[in-house]
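So, chain A:
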Amino acid sequence: MQEAIISKAKQLLADGTVNRVIGWKKGEFAYDITPAIFESAEEIDADFVYDDFTSANVSKYLVKESKKEGKILAFLKPCDTYSLNQLTKEHRVNRENIYVVGIPSDGKLDAEKIKAKGITGITGVEKDGDTLKINTIYGEETMPVAEAMSNKCLSCKSRKHVTYDELIGEDGEVITSDRFDMVEKLENMTSQERYDFWRNELSKCIRCNACRNVCPACTCENCVFNNPDSGVENKAAADSFEENMFHIIRAFHVAGRCTDCGECSRVCPQNIPLHLLNRKFIKDINSLYGEYQAGADTTSKAPLNDYTQDDCEASIVHERGVE
Partner candidate 1 sequence: MLKISLENLGRLFDAVSEKQTLYIPTDREDGAAEYRKYENGMKLSRNLNTLRSAKDFFFPQTENLADFKMEGKKIEVIDIREESEDFVVFGVRACDARSFTILDKVFLSEPVDSYYKNRRDHGTIVTMACSKPAETCFCGTFGIDPTAPEGDAACWSDGESVFFKANNEKGQAFIDSVAYLLEDGDTTKLDEVNAKTKEILGKLPLANLSTEAFGGDTLMEHFRSEKWAELSESCLGCGTCTFVCPTCQCYDIKDFNTGHGIKRFRCWDSCMYSDFTKMAHGNIRNSQLERFRQRFMHKLVYFPSNNNGEFGCVGCGRCLSKCPISMNIVKVMKALEVK
Partner candidate 2 sequence: MNNNLKEQVIRSSGVNVLKCMRCGKCSGTCPSYDEMEYHPHQFVYMVEKGDIETLMKSESIYKCLTCFACVERCPRNVEPAKVVEAVRLAAIRKQGNNHLIADNIPEMLDEDLPQQAIVTAFRKYTK
């Protein structure tokens, strides 16, 4: 796959279709991939990588990049195309300035999950069927591939590219996933249990803003949490209220716009399952206002910018699930 992508990139650079390529650059170790922009075939040959660790969603970079001179080539995984579509719909990117090549993804690995097994000194990672072989300075280790799979890929919602100018490989389908299982599990807990669950999780938050800054839906020119006039600005959560406040507002501001790309949870240094908050909104929207997938198209009205006269009342919250 990597060869096909590299040769496509070089071809499109050479024929002048694009003048830049956004993709991934290899790092110091087997897994520390950085999104990067390549301007020449030489740069691509030297550093371009597409492998099991290229999970970073590059769509958000296109907000800036698509406003620059010339067209940029973006290699997008299926989930990334939803993000781009949503950005297109909200006029955040200049779609005409982007040449999208859809690339398949059969799930990415998460180095943190390997390390959580106590495996350290990693010098190489290799897939061997369902087994993952990990070379370390302390000898070779193995683990099932599935256990190292990134959480966001384990609950993949679609293998279909919703926007592209060209595809490498076959396009996939929207798939049914169990992505709402954990939300449902929480819904079925008692209020106290839910409260305890979230206190335990959100108290870990160090307000590094990685979840916000990586989120392709969070592209505000000036985030309310940075704006001293907004009344909610803060740099670090001084207490539990501010932890809740930040995460409620963050999730609310992307409600109906979040494509469920899973980046927020991937980047959280404290492993807080932030995607559950987003998924709660998605689940509510789906069940109360009809199935809606943000980013699936560029024309539909976002659920929170829309209404019907016979929408349910807010009191439905009192009538559902466990108190």
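Criterion: contacts are C-beta pairs under 8 Å (C-beta built on N, C-alpha and C of every residue); 3 or more make two chains touch, one makes a residue touch a chain; residues count from 1.
With respect to how the candidates were assembled, all candidates are chains of the complex that A comes from, given by their letters.
Here the structure is a predicted model, which means the values were calculated and not measured.
> Counting any copy, say which of 1 or 2 touches chain A in this complex.
1
> Which part of chain A faces candidate 1 closely enough to touch in the complex?
27-29, 31-37, 56, 61, 111-112, 115-118, 120-123, 136-138, 206-210, 212-214, 226, 234-238, 263, 266-267, 269-271
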